[in-house]
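All protein chains but one are shown in place.
Showing chain A:
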Amino acid sequence: MKTAEEIFEILKNELGEIILSIDKDTPTEPIISVEPLKIHIVSKFLRDNSELQFDSLMCLSGVDDANGKKVKDNEGYDVIEGGTLSVYYHLYSTVLKHKITLKVSAPREDAKVESVENVWKCADWHEREAYDMIGIKFLNHPDLRRILMPYDWEENSHPLRKDFKVPEFYQGMKIPY
């Protein structure tokens, strides 16, 4: 069993600059930040290293950080420009009984994160949900379609974005009350 700091040290020594930082000032567990386009390398290392053995991805969640600039669009709605979208990975080792949280942040306008579907199979639908709700694109995902909203839902309309605007109509049905 290893603490988050020890795991961070191992990662830093083995993988170098693709491990960005560790944030210990969190109410729950420390969070390790990782380069979004290298997360699959980190994941594979975490899974296969005999000292770590993270064999279980407990949860993968997309988050809209909403840390950009709020501006009005030409219809008077608040839109967020700039800032980041994030993905959090909660890992657990059923063998060594330790946990770790990873985080990647990608620019809001073109959020691209490498898929970890080929490391943990269960990431498949989690990533589809993060894509559907937040609009994060997972590179090398085998089947990146919407999972909850209809397939013909408006392109680039992701309901859990903080500046999401409800469309007026879907297939001729009025949506607002």
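To be clear about the criterion, a residue touches a chain if its C-beta (ideal position, glycine included) is under 8 Å from a C-beta of that chain, and two chains touch if they have at least 3 such contacts; residues count from 1.
Heads up, the rule we're going with is that contacts and distances are computed from a predicted model.
When the unshown chain is looked up in UniProt, the name that turns up among "NADH-quinone oxidoreductase subunit B", "Potassium-transporting ATPase potassium-binding subunit", "tRNA N6-adenosine threonylcarbamoyltransferase" or "Chemotaxis protein CheW" is "NADH-quinone oxidoreductase subunit B". Screening A:Phe45, A:Tyr92 or A:Phe164 against the full complex identifies A:Phe164 as the residue touching the chain left out. Residues 148-150, 159, 164, 166, 170-171, 173-177 of chain A touch the missing chain (whole complex, contact as defined above).
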